[in-house]
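Can you keep this structure in mind? I'll have questions shortly.
Complex shown without one protein chain; remaining protein chains in place.
And now, subunit A:
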């Protein structure tokens, strides 16, 4: 508390001294503060200074490290880096393994019977073939659950799938699959023969080839010398065994009166035997070859070859 007037007497002179003392005190404290501030500022300066030193030092170190790294990277690029090739080799090896496995799985197709596990069972793929030619593929998706059943399939509607399943599916799945394979391969083989006859030997046929879905009844008329004067032969091939590619019954007849002559009779009988023992297109190939021999004296082997080499 300061007195308003420091020059009053008695109490006033005390006030004067006290006030003076107070002023001196505040001066001292002020100067002390200032010196403290100065000290702290100096301390801060010092601290900052050391920090700057440290940071500079760190910077120099880092620069040196970067220089060192660059140098060594350059050295690495110049030489062959052992770590990286190991990685590349591993990846290549894995890719190669994957390709191999994929190839093996695809190769299973050539065994004729392959499959893939599904969430409910197995999807079996039957690849049919005849005389080394890979033909159509059929799928059967089986549910492995008692009772076994067929979920869906791509087997043609005229193959007696239900009969085969009724006989074997519940008791012996292997037998079911092998039996189905037999039927499908035989069907594919018969179909192949009929298709080849229609496409390659249309010149020898005098009328359209009559066939049915299973290709187990074929009826056609043919001539050995197309455009010639001879009478055509009528052939009727029955394949009563659905697991076979050769007919069980063959009837060859000759239209016309020359049927009575022995040479025609011999020919007719030999044709019957041929159809029973050799595949249809091969029989016609031999007819065509014979014709070429008689006609031009030139042996053309190509028909025979295309019958036997594999096509894809």
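Everything that follows uses one rule, which is that a contact is a pair of C-beta atoms (placed from the backbone, for glycine too) under 8 Å apart; a residue touches a chain by one contact, two chains touch by 3 or more; residues count from 1.
Convention: contacts and distances are computed from a predicted model.
S.K.: Between "3-ketoacyl-CoA synthase", "dolichyl-diphosphooligosaccharide--protein glycotransferase", "Centromere protein N" or "Ribosome production factor 2 homolog", which matches the UniProt record of the unshown chain?
M.R.: Protein name of the absent chain (UniProt record): "Centromere protein N".
S.K.: Which residue, A:19, A:214, A:234 or A:276, contacts the hidden chain when the whole complex is considered?
M.R.: A:214
S.K.: Return the single residue from A:44, A:154 or A:277 that touches the missing chain.
M.R.: Residue touching the absent chain, from the options given: A:154.
S.K.: Can you tell me which of A:19, A:125 or A:224 touches the chain that was removed from the display?
M.R.: Considering all chains, including the one not shown, the answer is A:125.
S.K.: Which parts of subunit A are in contact with the chain that was left out?
M.R.: Interface with the chain not displayed, on the subunit A side: 102, 105-106, 108, 114, 116, 118-120, 123, 125, 139, 141, 149-150, 152-154, 157-158, 161-162, 165-166, 169, 210, 212-214, 216-217, 219, 238, 240-242.
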